[in-house]
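Note that one protein chain is taken out, while the other chains of the complex remain in position.
For chain A:
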Amino acid sequence: MTGPLIVQSDKTLLLEVDHEQADACRRAIAPFAELERAPEHIHTYRMTPLGLWNARAAGHDAEQVVDALMLYSRYPVPHALLVDVAETMSRYGRLTLTRHPAHGLVLVSTDRPVLEEVLRSKRIKPLVGARVDEDTVVVHPSERGQIKQTLLKLGWPAEDLAGYVDGEAHPIELAEDGWALRPYQRQAVEGFWHGGSGVVVLPCGAGKTLVGAGAMAQAKSTTLILVTNTVSARQWKHELVRRTSLTEDEIGEYSGTKKEIRPVTIATYQVLTVRRKGVYPHLELFDSRDWGLVVYDEVHLLPAPVFKFTADLQARRRLGLTATLVREDGRESDVFSLIGPKRFDAPWKEIEAQGYIAPADCVEVRVTLSESERLAYATAESDEKYRFCATTGSKQRVTEELVRRHAGEQTLVIGQYIDQLDELGERLGAPVIKGETSNAQREKLFDAFRAGELSVLVVSKVANFSIDLPEATVAIQVSGTFGSRQEEAQRLGRVLRPKADGHEARFYSVVARDTIDQDFAAHRQRFLAEQGYAYRIVDSEEYLAGS
């Protein structure tokens, strides 16, 4: 037994975490391999072309990658894999986008046949202009994003060295009074600034907003912040006022209700993607000021039209913030080419170990359905099955019982189906936050919950994203969007904020036994386990009887 790493023929890397060299090895492979699963003993990393190019963008070369593999590998590394790594990495940077003193934006190649190959592509032709010399071709400045996207699809990712415009300057400072950026947040800001543009991957509750604020303080220029919804926009504003030298008046909100454009403007994806008569009326926002920085919150949710607008913003610095690079729609490559390569990444467990996020106890509670429920389930139409088993009366009773068990603790009940939530809210005597709840009402309820005046809150999926409930210690999910891993990450994030009393957070999933509810739960549980969260499965009868 020597190295901690096992290189598999399918390009996954298995890292034995208890090995004495595991930490060193993790640091060596993290730049080029994505952590895919992090259960307790063996972590799985995967090498993908995007990952290898991310590494190239961060200044690593193939030799370093090969050396890292050879150094830590327990068994001989398949030769073909090494060749493939070198081959893939050598593709990055053969084409570069730079600024030519006379011709403006140009695509330059160090390898003429590659340039010939891509210029021959039908998709590239409309994006380029005249040939300057044998190795250089003019690119229409408006197509900077488009060409990067297309080149990546052709397998020849271009390195963007064309630089950024500074934008309109605006003084922004961090107001570090009694608090300071955590070390990893500082590293993330530095990593982003050094790279110019890119994505910072941090778990929920790890303070991504502060990374955004830190980046703004670096840029010291007008900033456009794109967030998922209005509540999230308000929270950003609140946080920025508290943590930076910015005042309320300097920050504008651009949403369905308000259309303010200020030096720092926070806009929702929703308003940007509004479409009337085939045009996007709010697109002018992008041109309304000379933005020096664009921040994308929750990059993994970025809607497709925003990608299109982003393609036109390639001369601005762009910061993407997310908890996971996994997109359920598989558009990771667009994130790579349009927002930028991954600039910083820290796994949940590591930040949890540093005490910045709370550990969580995840419990799946299996509920045995009554006979009549089972019969009804068996005869239900297939598209109704999930709804039926997710909202059965047996589950409601178990959920109520769980809430009662944790009486006095800040408890969130999260679900998918409004009927079910309304019913639960009624029986528990707790307010329900759903789509139709007004923003003012939402904020009022959230404030009450934060203050401890309310201890139980029932929320629908509108609360999945970017709400900040620091004092929730118990989350109970009763139904979800099928097996969405992303949603699971967000929901778990609700209880991962560090608690004042160091109390361990509790995360329950209530699941109907022997139904597809159980299958979906299994999918989500797997995600939890892969993130390194141990979970238990208990039978509701035993669990509730045993205490």
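The criterion applied here is as follows: a contact is a pair of C-beta atoms (placed from the backbone, for glycine too) under 8 Å apart; a residue touches a chain by one contact, two chains touch by 3 or more; residues count from 1.
The rule is short, and it goes like this: contacts and distances are computed from a predicted model.
Participant: Looking at what's absent rather than what's present, what does UniProt name the missing chain, "DNA-binding protein", "Lipid-transfer protein", "Branched-chain amino acid ABC transporter permease" or "3-(3-hydroxy-phenyl)propionate hydroxylase"?
Facilitator: This omitted chain is identified in its UniProt record as "DNA-binding protein".
Participant: Please pick, from A:304, A:353 or A:534, the residue that touches the omitted chain in the full complex.
Facilitator: Checking each option in A:304, A:353 or A:534, the one touching the absent chain turns out to be A:534.
Participant: Please pick, from A:23, A:40 or A:116, the residue that touches the omitted chain in the full complex.
Facilitator: A:40
Participant: When the complex is taken as a whole, what residues of chain A touch the one chain not shown?
Facilitator: Interface with the chain not displayed, on the chain A side: 6-10, 12, 14, 16, 37, 39-42, 44, 73-76, 78-79, 364, 371, 374-375, 378-379, 514, 525-526, 529-530, 534-537.
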